[in-house]
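Worksheet: one structure, shown below.
Removed from the display is one protein chain of the complex; every other protein chain stays in position.
And now, chain A:
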Amino acid sequence: MMASPAVRMFWRLEGLFCVYKPPGVHWKLVRDNIETTLLKGLNAAPSGPLPKEVRFLPDPESDTGATKGLTLSAASVPVLSKHPLVTGPEFQHIKVGVGHRLDAFSSGVLVLAVGNSNKILNNFCRTRVTRDYTLEGEFGTATDDFSYRGKVVERSTYGHVTQDNLDRVLAMLQGANQKALLMYSNVDMRSQEAYEMAAQGLLGPEGKSEPVLTGLRCVHFQPPNFTLEVQCLNETQKYLRKVVHEIGLELRSTAVCKGVRRTRDGPFTLQDALTRNHWTASDVMQAIRKYHSSKKTKKYSHTKTVDAAPEENTMTDSQQNETCDETAVGVIK
């Protein structure tokens, strides 16, 4: 029996894809929105004609009490019980799974999977992939939940903070994190095994552990605003905001986090992420096709993903970019 066009479209939706979650929106709303648009796309596929059955209907002229000569005529009538208005749409619910979650305050790349690909998603979540974040911070205030929406707890000056100081603090933090990384990898540091693992970049915690920052640097510094770029493992967004807060404390000032933006989740970068107006079934299918083809090309290479840093630099908010927005845009392309 042929599968209906809707079912065939559903097979084409199997795979992982990523969307860009806007800030201020709970990830569940994003997931529900995607599910609704995919259902709309699936149910819009035209269904076949109604099956017909043969029924014997009485002739309208047959009179009462006819003992013989009652004529029944065969008529092929469509079976209304299979009509979509009676059975309901073909797909009423599809499982859309979410990869590493993003809390409501942050924005960025969110990996999703449809239907049977949820198993692949599970494996993806369990593997040790690093994630890239861009943190926007501002000196001078400290709040209770480390973000600019929280209640202000402390204010301080920041005039004494220079780029040098910041870089020194960041280097110190990175060193501490590197030590933690080596500790969690459960390997004796003096062995040959450790050397080989380090050479291949396989050092790191297996499974759940404390958040570890594998990379940390400052990409933009203009007091009171600054932007950091982090690569991390096993993190939560609140931990990252706390990092910003602690950096402020280390510099003997205070800092608050204005934005957390995930730019990369494993092999999924900002380039592949779908923005809100692209959350339709056809765009999602295209993204999944791209993912499948990229998986095939990456089969024999073990390289990590593209570092999206140079593009981020030109796109961050800054007051003096007004005149050179065209050139900035040119660089991105």
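Everything that follows uses one rule, which is that a contact is a pair of C-beta atoms (placed from the backbone, for glycine too) under 8 Å apart; a residue touches a chain by one contact, two chains touch by 3 or more; residues count from 1.
The definition used in the following text is that contacts and distances are computed from a predicted model.
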| task | Pick, from "Transcription termination factor 3, mitochondrial", "MAK16 protein", "Glyoxylate/hydroxypyruvate reductase HPR3-like" or "Protein BCCIP homolog", the protein name that UniProt gives for the chain of this complex that is not shown. | result | "Transcription termination factor 3, mitochondrial"
| note | Only one of A:87, A:162 or A:186 touches the unshown chain, namely A:87
| Given A:7, A:44 or A:72, the one touching the chain that is not displayed | A:72
| query | For chain A, which residues touch the unseen chain? | reply | 20, 22-25, 54, 56, 58, 62, 64-68, 70-72, 74, 79-89, 107, 261, 270, 273, 275-277, 312, 315-317, 321-322, 325, 329, 332-333
